[in-house]
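Yeah, one chain of the complex is gone here, protein chain that is, but the others are all in their spots.
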Amino acid sequence: MNDIALWDSLRSGAFALGAPLFLVVAAIVTLLCDISSPTSVLKRGTGLAAFFGVLGGAAISMQQGSELAATGAAQFSPSSTSTSLWGGGILIDGFGTGINFILCLAAFLTLLMSGKYLTERKLPRGEFYALILFATAGAMIMAQSADLVNLFVGLEVLSVALYILAGFARRDWRSEESAVKYFLLGAFASGFLLYGIALIYGAAGITASHLKLTVGHSLTNLGMISELLTKSASTAQPLVTMPLFVVGVAFMLVGLGFKAALAPFHSYAPDVYEGAPAPVSAYMSAAAKLGAFAGLIRLLQPILAQGDQAALFRAAVWTLALLTMLIGNIMAIRQTNLKRMLAFSSIAHAGYVLVGVLAGSTPGGGFAADAIPFYLFAYTLMNLGAFAITVWLGKNGEEQVLISSFSGLGKRHPLAAGVLTVFLLSLAGIPPTAGFLGKLYLFVGAMKAGFVGLAIAGLLISAIGLFYYLNLVVKMYFEDAPDGQASEPVRGDAKLAALIAAIATIVFGILPLSMLSPKAEVATKPTPVAAEPGAAAPVEPRSH
Amino acid sequence: MDSKSFLLLLVLIPLLGTLLISLSERGHAKAIALVGSVVTLLFSLFSLLPSGSGNGPFYNLSDASWFPALGIHLRLGVDGVSAWLILLTSLLGLGALLCPYQIPEEKRKVYYGAVLALIGLLNGAFAALDLVLFYLCFEACLLPVYFLIGIFGGTRRRATAQKFLIFSVIGALGMLASILGVYAVAGTFDVIALRQRGIAGEAGALLFLGFAVAFAIKTPLFPLHTWQADAYAETPTPVVALVGGAMAKLGTYGFYRFCLGVFPEASAQYGSVLVWLAVAGIVYAGLIAAVQKDLKRLMAFSSVSHLGFIVMGLFSGNIQGVSGACVQMVNHGIIAGGLFLLLAYLENRRGTLKIYGLGGLWDQMPIFSRIFLLFTLASVALPLTNGFVGEFLTLLGTFKLYPAAAAVAVTGVIWSAVYMLGMYQRVFYGAPSRQVSSFSDLSDGESGLLAPLAVLIFLLGIYPAPLLVTMNGAVEATVGSTK
Amino acid sequence: MIATLFDALFKGPGLLFFAFAFGALATATLVVISKNPVRAALFLVLNLFCVAVLYLLLSAFFLAAVQVIVYAGAIMVLFLFVIMLLNLGTPEKARERLKFQVPAAVGAALMLALIVAWAIATSTPVSVGPVALPADTPASGDAMGTPEGIGRTLYNPSLPWLLPFEVTSILLLVATVGAVVLAKRSNAEEVKP
Amino acid sequence: MIPLSWYLILGAMLFFIGVVGVLTKRNPIVIFMCIEMMLNAVNLTLVALGRYLGHAGGQMIALFAMAVAAAEVAVGLGILIRIFRSRENINVDEINVLQG
Partner (left out) sequence: MTIYPLLWVVPALPLAGFIINALFGAQLRKRDSGLIATLAIWASFFCSLLLYSQVSGEKTRQLFSPALEWISAGDLKLKLELVCDPLSALMLLIITGIGALIHGYSMGYMSHEKNYSRFFTYLNLFVFFMLLLVLGANLVVTFIGWEGVGLCSYLLIGFYSEKKSATDAGKKAFIVNRVGDAAFLLALFGLFWSFRSLDYFGVDGIVTRASEMVASRNLGDYQPLAFLIPILLLVGACGKSAQFPLHVWLPDAMEGPTPVSALIHAATMVTAGVFLVSRLNPIFLLSPPAMTVVAIVGLFTALFAATIALAQNDIKKVLAYSTVSQLGFMFLACGVGAFSAAMFHVLTHAFFKALLFLGSGSVIHAMSGEQDMRKMGGLWKKLPITGWTMAIGTAAISGIPLLAGFFSKDEILLHAYQGSVVYWVVAFMTAGMTAFYMTRMMVKTFFGARRYDDHAASHLHESPLSMTAPLLILAVLSVLGGWLNAAPTHLLDGWLTPLKIEGAGHAEAPGKLTTILMVASGALGLVVCGLAFFSYRNRASGDYVSEETRLNPAFQLISDKWRVDALYHAIFVSSGGDFARDLRDKVDRRGIDGAARGIPALIRWLAERLKGLQSGFVRSYALTMLVGALLVVVGCMIGLAR
């Protein structure tokens, strides 16, 4: 390979990974600024660099997305990696850029809500910002990876950063406990994930040697696996039913399911979210899920494409989705701590997304696949927004987390109560909010892909959500405030974050002109809505 | 008038009014609400006039793509039935806003804003010709009522608000599931297209079920009615005029528009179940109404009973039954709305609506008593009042296919006499108690507010043709598809 | 059959495999059952050695070296250091509070192990042929495991391994930052009450 | 030649011994060591597979796994030091303020 070719290859690779790369650079700059002397100008650049990084990442994601949309080259399929970036290990498609954008949004809101909070608690800002940026970059690599190895290392960057962030609060026993739990269980789950990758690697290799197939440089490349799955489908030992492969995928489900907080791998989430500083919990609940679901859908899509042979995987994911929705919703009911409640609620939402992932990975589920980014977008807004409220209303270095302390908030802080109500309604899926549209989108997709029962079950189970979301609304508006709780909240930046999220939640609920949807439309060109069999001819209402 | 803009105005004007109220000062809340409501009423009068583009029984159609990825449109239009319901909503909404009621100063904005929003959302639900748009309005309607209950209700307001919401949203989610299913099957949310296409077979039956449950809760249909009496009891009485008069019609209207319109086969097949549930409700609620101790609760059960006639008629499977039901939707709205406004007047004077302790109002408040008697008689479906037309037609229609059900339902005329006249006797006859003797009769303004409704009771009772004729096309198109 | 078994056991590296496989299993078990953390750490070092030898048998020379130097050497020393630092070296005394934890853990793990073993047994043919590699493969066969083979494979931009390598470097940077945040600040904290 | 499956089964056994260790030990450091053992077992599996398939991927992944393990150790030990620095108790079962 000559130098020019090498340079081209690296350049296109860098372009493909533009967003994470930008974030990493920004993170390093942030760290450098931070270690400069407190009096220097550079010190002040700490936050600036971080925000610049996040916004730049978002801009790059958008730019990439619109470029893809313009060329129509966006393909949501790891198997058709036309450009072999990073040895085929990286994909650049509408889905990935979409997730990247949402990740930037999550990071942005997190940074916004944490500024004053960190200062108040005397926590190191520079490291915090840098770690958020690093974690975001890791999740972005997961979202863009077409190779299980990249998925794994991306996940580890994300996880390790989150372990640190969970224990970030000094002198806070809860934060430390949260970090220990997250770390021990996370590492345990990583073990399963890695073992799953190893088994898949072996199964793929064995199948390839049977088929006498010239393999690529990586056997864990999802395109490679997809090819092997297809080519072996009609042989005596199809890869998809090969026990080694099945166990491997199952272990990967455990590992990724842990990150996405799917039941029964969810147990850590409530404890960790409760103990970690609120901005971290907020970030975790969005970013870890975003990465994990991106990984899940990338992993499952080639497998579930195998039709009937993949029925067992479909059944497994189906069960996990149902269980997750149930456990998340049921357990949330008895919570008295808002962060903990939100943790269970985020578990429930993970269940809904998994319904979408299942549907989106199934052939003919393009619609659901498009719904996932939108849903995650809405979820990020409303969940981060709700966490931001706890930061906004907290004082003396604390967060306001006890549900009972929200009594009479409607009178004390009408704005905060109104904003939180928006988030809660959105989380409950009540119109006119982005949460409602997202749920609609997602479950339409599930139905279209044939998961009627699961979609109905999901909708009915989500009714349980009303109990706990609206319990809070009731507290805020229908109950009187406890005495002596009338100090004005001071954390203006968290307020700003909450307001931005709330406005976006409403706007995207009423005017869903998101950058995500037009692109999603392009991505689903092969399965347009109107081409559905049995669809009625579009009616021209003006014809009389 | 540009038809494209004008139905949307019926939704947007009240909602913008709400927004304005939330941003403006307390003192202006009522004025803004009244202006918004009056303008809405004026516009809603136009909804009866077929103008703009039409399609089948629908007219005043407008269409704008809203969420292209999902094929959701801002698709509005009315037929003979929904046009009347919009008019009814706007009328009762204005009535509720005008009705004098004790509202704490600091809660004015919430009150007027919520009522105005409710008007807009109800109008939206009645005018929506897109499933998602309908669902949006249908479910969003809950929120103003929820807050009105929770903020203005009595001691049991929290539990009641929760119960109201849980019932409604569970139903709504069932419907949402069905809406998604419809989209999966038919690939569109367009109601007109769906009506032309129809959804049959097992899928149709399942999807029908989802819709039916939602509407059964909303209506409410026995045995899913238990939220209603509580909710009415805790909602400010003038608002109950709007809620009981117009919002309850969302359920029956939903049956009419979606169950009958989109699932003709399932409606015919499972209609008997709904007919029998409705009939059971007529008798059951009639009996329970007779032993209520609170006037509002009594009226709530009376509503269950009366709405039973509507549901029964809708699923009777013939034109008489369905048009009777549609007529009754409007007529019951007028009667119930009037009765609740009357109760609000009484509550203003007395503070509570417990029956115990009342009596002798006949001589104490002659005008009030006379007007109340008129509405009571309309409620017991006396011929030449508007209450008769619908009940007669629904029973007549039902008798054809389900004579046994009609035979049971017809006892409803007995039960309504039992509870309404029993109530009337206890409240108005006898010697005035000491408490009662301080009550003043209705002021001119108060009786003036009821005058339009009272006139309508006679007018539509003696000459129901305006209703029947305008609804005829819509009903025939709906029943025609059932056959 | 028996001849194959015999060959496998005693010819070539067979004997070594068994010896060190047994060693690995035994030391692993000892890690789990020993009550003293220090001892457990030492057994883990032994375990890592055994596995390193198996790497050698598999011609993964570079990895074997890394295993010994980095893993057994650096990392395990770190472990021991922390154990000593925090004075965690005392044996576990506290009563098991979770009643069914041990039997459940052993049972579940055993079942999973059996299933995985079954999956391995049914999926892996007795002789696995090497896969057909693309033409530009930098190293193959035994050369793969040498430092040169590793280097040529790892640092090749057209191969998929460069990116994870770079990401790993970020990971290590994150870990460094983390260690600094976690450890350094905790000292400062002690100074301030 | 040793059959591939023997290596794989050895790896599986080591992995699940590690799992049992994670679940039964109460000293968090030891638990962490058991996790390392699990990763080590996976590495063995990877290397064996790579060798028998004549494919470089196995060793590559194992290499990354080691790096990841090292990073985890750095962070993990940091966290453990933080939480146990001031505490006599070294039982992981005591870390359960957060529950329910």
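In order of appearance the chains are A, B, C and D, and numbering begins at 1 in each one.
What we mean here is this: a residue touches a chain if its C-beta (ideal position, glycine included) is under 8 Å from a C-beta of that chain, and two chains touch if they have at least 3 such contacts.
Quantities reported herein were computed from a predicted structural model and do not represent experimental measurements.
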| item | value |
| --- | --- |
| Partner chains on view for the chain not depicted | A, B, C, D |
| Touch with the omitted chain, as defined above, among D:19, D:33, D:49 or D:79 | D:19 |
| Listed residues A:108, A:313 or A:423, member touching the removed chain | A:313 |
| Hidden partner chain, touching residue among B:103, B:410 or B:454 | B:410 |
| Which residue of B:319, B:436 or B:474 touches the chain not shown here | B:319 |
| Absent-chain contact - pick from B:24, B:51 or B:226 | B:226 |
| Subunit A residues touching the omitted chain (full complex) | 180-181, 184-185, 188-189, 192, 241, 243, 246-247, 249-251, 253-254, 257-258, 263-265, 267-268, 270-271, 311-313, 315-316, 319-320, 327, 330-331, 333-334, 464, 467 |
| Hidden partner chain, residues of subunit B it touches | 163, 166-167, 223, 225-227, 284, 287-288, 290-292, 318-320, 323-324, 360, 362-363, 377, 382-384, 388-389, 392-393, 395-397, 399-400, 403, 406-407, 410-411, 413-414, 417-418, 421-422, 425, 428-431, 463-465, 468, 472, 475 |
| Contact footprint on subunit C, counting only the chain that is left out | 97-98, 101, 104-105, 108-109, 111-112, 115-116 |
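In this text, only the chains that are shown with their structure count from here on.
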| item | value |
| --- | --- |
| Chain centre separation (subunit C, subunit D; CA means) in Å | 7 |
| Where subunit C touches two or more other chains at once, by residue number | 116, 120, 124, 128, 130-131, 133, 137, 161, 164, 168, 171, 174-175, 178, 181-182, 186 |
| Interface hub residues of subunit A, defined as touching at least two other chains | 149, 152-153, 156, 160, 163-164, 167, 199, 202, 205-206, 208-209, 215, 217-219 |
| Residues of subunit A that touch subunit D when the two form their complex | 149, 152-153, 156, 160, 163-164, 167, 173-174, 176-181, 183-184, 187-188, 190-191, 194-195, 197-199, 201-202, 205-206, 208-209, 215, 217-220, 270-272, 274-275, 334-335, 340 |
| Contact footprint of subunit C on subunit D as seen in their complex | 1-10, 12-21, 23-27, 29-30, 32-34, 36-37, 40, 43-44, 47-48, 50-56, 59-60, 62-64, 66-75, 77-82, 84-85, 90-91, 93 |
| Touch list for subunit A against partner subunit B, complex | 370, 425, 428, 430-432, 436-437, 440-441, 443-444, 446-448, 452, 455-456, 459-460, 462-463, 466-467, 470-471, 474, 477-479, 512, 517-518, 520-521, 529-530, 532, 534-539, 541-544 |
